[in-house]
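Here's a structure for you.
Left out: one protein chain. Kept in place: all the others.
Presenting chain A:
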Amino acid sequence: MGLSAVDNVSEELQICIFDLRRGQYEGQELDKILFFFPVDSPFSVQLSVIGLSEGLITFTRIFSPEASCEVIEADKHSHVFYEAEPDIWTVMIVMKDKELEAVWRTEALRKVLKEIHSLFKMFHGSIRSLLEREPDGRLIRSSLFSFIMDYLKDFLVGKKLHLPSFRDSLQERGTVQMLTVGREAAIEVQSLVKTIEASAGVPTCYSLILFQDLLVSSTLHPEDTINLFTYAILRLSPHAMSPGVRSWSYLRKGSGATHPTVGTVSTSSSSISDVYGSLSTSGTDRNSTFRPLQSGKWARGKDPFLTTDIWGLEDGASSSRTPTAWLQEEKMYLCAYQHKSLTLILLLPVSSISNGEQGITAVKHQVLENASVKILKVEEKLSKGWGGENAYHVAGYRYLLVDGDRHASRASPPGKVTTLTKESLLALNTLREQVDLEKNRAKWDDPHKETNLEVSIRAKNNAWVIARLARGKELYMVLEKANETLLYASDAVEKFSNKYCNGAFSLD
């Protein structure tokens, strides 16, 4: 499946990335544009989008210098803004269509933009740094193009791009989903982590362990944890690597990733390759085209570590280069090891491995030697305690629990959420939109103050739609078969809070 498959489907979505510092002079406005989707949009359309965006960014700064334009709502479209880096803006324009269920929550769409940028930055470095490296913009354009097109393919369902809509109100992008483990298992995981990091033999070494699509342990910075976790779910976890196996993770909604077709990027018109440069993977300049999000590119290698040729081949050899990623401004080697449902990601600073690929091979060998028994043991233990994809289902409740401090979330399994009526989900979507606004507002008023809020709404269809914010945690809930009294609904929340949230939302 070439990237053009994504182009063709989407008249209802536009994404634009532009740099306000470029194209300052009249006639050079096109130079601002670093990425535009759909790629074959006429330049007039592209210029009109950045014209409006830039105009409103400037206009809103008159009144709100501290935060310029975040969203434009028009009758037919929503424009969602995200300033990814200073003066580098990403804008997503979605068409509204009630019939087609195109009802969005702004913050959910913004998190998509944020995720694109965070992942891009993790593999390519910041957009600004790429622009500085090649001021003519060819490098950044081709990198963004292949990266975002690969990313969007995951949203492709049939011939349609499914962005997070009101149906996804019980999910929170940009958080990790944790596996709950017993005390004994936790100790073993802890011991495994220590063994791995000790046997790597370098001063700093980080690890991330996943079981299925859930996070077990991470020694990374929270931001890096989220990014790497997201990437692992998209491309490295057993689900991501086994075509045809249904994943329950919302990150892997589309079918694109499960039917990978290795192919070169085809572009639909010559003007696109003019702007974005040559996108062929067989190009000589491997840096300009490497596609970390290309699907189907990871496989189990000869050693139990996963391999990919995304980062190219070793000079003069047939083996692949070890992938690298930028974590907290430091370039790291990324080694992923998989045993059954357990995925282990090891991160080693490039600077501390003196002899490149050889050094990496040595470290891998060392880790395997010391830790493989522990890995088997931990996998076995976690498998035994694992309750399956409905493990976190709570009968009678449809919920989303977000722990802001730990950047973690837990929710009813998507399969259970689909039993909710459209009305309930729309009501929840609206309530979340209101809560988002209040949270953002509170953040402007006093960044250190916690928002405490309790809202219970009985919707027209008699479902209770509930939002609770307390002690840095958020709980969203839909109770469809609840008794009609408010007290009953409150009681249900109280019970849930006591049983599953350590009483975080309980009154006392």
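Note that contacts are C-beta pairs under 8 Å (C-beta built on N, C-alpha and C of every residue); 3 or more make two chains touch, one makes a residue touch a chain; residues count from 1.
Here, contacts and distances are computed from a predicted model.
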{"item": "Choices \"Mitochondrial import inner membrane translocase subunit\", \"Vacuolar fusion protein MON1 homolog\", \"Fe-S cluster assembly protein SufD\" or \"Like-Sm ribonucleoprotein\" - which one is the UniProt name of the chain not shown", "value": "\"Vacuolar fusion protein MON1 homolog\""}
{"item": "Selected from A:I187, A:A391 or A:L486 as touching the chain missing from the view", "value": "A:L486"}
{"item": "Contact partner of the left-out chain, one of A:E26, A:E66, A:E329 or A:D405", "value": "A:E66"}
{"item": "Chain not shown: contacting residue from A:E134, A:E223 or A:E423", "value": "A:E423"}
{"item": "Those residues of chain A which, in the complete complex, touch the missing chain", "value": "48, 51-52, 55-56, 59-64, 66-77, 98, 103, 423, 426-427, 430-431, 434, 437-438, 440-441, 444-445, 452-460, 462, 486-487, 490"}
